[in-house]
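Yeah, one chain of the complex is gone here, protein chain that is, but the others are all in their spots.
Take a look at chain A:
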Amino acid sequence: MTDHELIWRIAGGSGDGIASTSQNFAKALMRAGLHVFTHRHYPSRIRGGHTYTEVRVSADPVKSRGDGYNFLLALGDSFARNPSEGAYYGNEEIKPLSENLDELVEGGVIVYDSGLLDASEIEDFDERVEENDWHVYDIDLRTIAREHGREVMRNTAGVAVTCAIADIEPDVIKSLMSDAMPDKILEPNLTVFDDAYEMVQEEFDVEAPDIQAPTGEHDEEQVLLSGSDAIAYGAIDEGCRFIAGYPMTPWTEVFTIMTQNLPELGGISEQVEDEIAAAALAIGASHAGAKAMSGSSGGGFSLMSEPLGLAEITETPLVLVEAMRAGPSTGMPTKPEQSDLEHVLYTSQGDSHRVVFAPGNAAEAYYQTRKAFKLAYEYQIPSIVLYDQKLGGELSNVPASVFDEEPNADLGSVLTEAELEEAPHDDAGKYQRFQHDTENGVSPRSLPGQKGGRYLATGNEHMPAGHISESPENRVAQMNRRMQKVDSIRAELNDDNEFNTVYGDEDAEIGLITFGSQQGTVEEAADVLNENGHSVKVFGVSEMMPFPKQQVSEFLDSVEEALVVEMTASAQFRGLIQKELGGYGDKMSSLLKYNGNPFEPADIVEGFETALLEGEELPDNRTKFVPKVGE
């Protein structure tokens, strides 16, 4: 954490408005010219239960939640206070304060709602405060909110106190409140805000604020959005107007955003009976001539395995998104992991192929979702956007211009009726849908309803007009043609390779390799490592299938050794690299994290310095080091 950073954590109970308050806080500071990044921590529970969100604010671009945090706003857990529930949740009352102390850095600030939380319930609170030189503000936010507005406005009071202590211009927040709130609740909220702000200035000595928020300026207009937003907008801009799904955390976010927007764009959203149906509907709509998508998370994606194969053999364009969470089975619904990698790469029957992207941040998520659609429709192949709970849920500021791209409604390789007239047909008048053995393996398709385009799409191996066949010659020809598409895609991606990014000094000695949502965190860790006198660079791989063999092997050749960083327990990504490149096992070690939390930069710095360089054991079981093959 640099001097010019505020990492603000707002903690309370689920359902206390933690998410919306932190989102507004982040947006206000982004508007004020700062870079922001949020991190959400929540239990798989609807009300009650301890939850927090961090907002990291910096004058410079930020790519991760950072290490630790320096400002705690601990609100009361409203559910814990419910007297009728006392017996059940009573012991959780103090959690918004007690649960958050471990990661608060030295010299940090604690603001807690003394109307609801009693610090004396924490046995060693005073000692810890003294030891860590924390600055504590016990403020009865509840009473302030009650007196001037309504009790639920405790959040507003808390934000006002934050502004007063961290020296944030109140108008920044107040103008956002005016945009976000209807008049009726705006007035009392503004009153609560002003009263709390003044109260701090009057009653506390904040002349020399302990933590000061940075100030900054953007070169261009920014927007604050999540990976889920970026995926949904990428799909919409690429002409997707049909989505089918079944709720499952964390994929539900993309599903919801699409569903809320599609009707007004003349699109269709279907919540259906299960994930098999969801994928099948996407196939049906795509077959009939719409751009369609579906998606899920681990368990739901398992159910989609069979339709996935159907899309491939019938050469129906299909776009799926897969939001990973910790497994196996239901695992940890609200916690991120990257361990569905192999599941997504290889699931389904036979020799199956698909395109899989794993974007490294929100901007990549937007572009690669669009690319996923382009490839799926051009090459008539399933394509999957693989992300996780972390990328899906975290908010960051992205230049608005990222989204200023022309819409694309091109259905890819589809013939018009005029073109169908010229195309070959069999004796029964059926279109030879699977025959055109063109250079890239793609046979243009017709759509049901088009004159002259009749054919049978079937999940069985089939002849050019679609009829089922077990002829060995035809089988080999069809299989080869389908596989040829993958080679063509690999060549296309090789030419346009902006998302497999190398970060850092070209001549660095040691490489860090990662994929997907961990990219930003690993890059920040590399900055710290280089400051510490090491020589490292990072490769964030975003294309999983076809795998960018050439770029990754060039990177590995250019370093003495490499540390592969991934959120899996069995080093799946490292295994993928070894499989695709046919070696390098003796050059790569792994740093793994699978405790439900994503990597923080400090985890990587520690893994690198302690385990990789010193060969020592890591101090706790938060992360795990797996040495090179043969060591």
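Definition applied: a residue touches a chain if its C-beta (ideal position, glycine included) is under 8 Å from a C-beta of that chain, and two chains touch if they have at least 3 such contacts; residues count from 1.
One rule holds in what follows: contacts and distances are computed from a predicted model.
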Response to the item:
Answer for the undisplayed chain, UniProt naming, from "Glycine betaine/proline transport system permease protein", "2-ketoglutarate ferredoxin oxidoreductase subunit beta", "ABC transporter substrate-binding protein" or "Putative Na(+) H(+) antiporter subunit B", is "2-ketoglutarate ferredoxin oxidoreductase subunit beta"
Worksheet item: Looking at A:69, A:233 or A:251, which makes contact with the chain not pictured?
Response: A:233
Worksheet item: Of A:310, A:385, A:513 or A:544, which residue touches the hidden chain?
Response: A:310
Worksheet entry | Sole residue of A:266, A:472 or A:619 that reaches the chain not shown, by the stated touch rule | A:266
Worksheet entry | Sole contact to the chain not displayed, among A:466, A:516 or A:546 | A:466
Response to the item:
Considering the complete complex, of A:9, A:35, A:291 or A:335, the missing chain is touched by A:291
Worksheet item: On chain A, what residues meet the omitted chain?
Response: 27, 31, 221-225, 229, 232-233, 236-237, 239, 241-242, 244, 261, 263, 265-270, 272-274, 276-278, 280-285, 287-292, 306-307, 309-310, 314, 400, 403-411, 414, 416-418, 427-430, 447-460, 466-468
